[in-house]
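Every protein chain except one is present and positioned as in the full complex.
And now, subunit A:
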Amino acid sequence: MARIDDGYDYLYKIVLVGDSGVGKSNLLTRFTKNEFNYDSRTTIGVEFATSIIKVEEKAIKAQIWDTAGQERYRAITKAYYRGAFGALILYDISKKATFESVERWLKELKENSDNDMVIMLVGNKSDLTNQRQVRTDEGKAFASAHGLNFIETSALDASNVNEAFTEILTEIYNQKRAKPVVGDKEQAPDVEKVQNIRITDPAKEHSKKKSCSC
């Protein structure tokens, strides 16, 4: 019987940050469920979703943390930056102010995370061509000045969404492979190589408690 297997080789934690309303939650559901809600609900605190992709025959499980964009939530959300291998900073190409906040988000990430975090700048809502306030080359220039990856996406029409996540996960994979992280579990609890953990058999899962790194 052909069934989907939940086995994966690596587990990488990624955070989504950016101003309120730039489309973080929709980018995430587009990626994990291929869904888009015109009226998605306001995110409170942090939410979480996972997805598995294949990079060079390795199954990589992305654990993606979606954070609330409102300023005052940073007190809570910044705790989630720690241990993350990657971050997407989103802005809305049709709202200049959200692009202007990018620098603040970047600073926030750097202050609260491990140094070698892969950061990607994402100009979302690229479908709103008529309302564009941030030119592609402005985004690109900011990204290259700060050593970030850059992509423009549209969670609405799905363009570049998978590409964005695949790119960042591949880069993390390459980075980690080039420089294997040695077992400081407290600092990076999610890096462990995970043996095929199956969720089919709860009893079995229960018996090998130790192998679960999630």
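Annotations for the structure displayed:
In this section, a contact is a pair of C-beta atoms (placed from the backbone, for glycine too) under 8 Å apart; a residue touches a chain by one contact, two chains touch by 3 or more; residues count from 1.
Just so we're on the same page, contacts and distances are computed from a predicted model.
The complex appears with one chain absent; UniProt names that chain "Rab-GAP TBC domain-containing protein" among the candidates "Ubiquitin-like protein ATG12", "Rab-GAP TBC domain-containing protein", "Eukaryotic translation initiation factor 3 subunit B" or "TBC1 domain family member 22B isoform X2".
Although one chain is not displayed, its contacts with subunit A can still be listed: residues 2-8, 20-21, 31-34, 37, 39-54, 59, 68, 70, 72-73, 75-76, 79, 158, 162, 166, 189, 197-200, 202, 205, 209, 212, 214.
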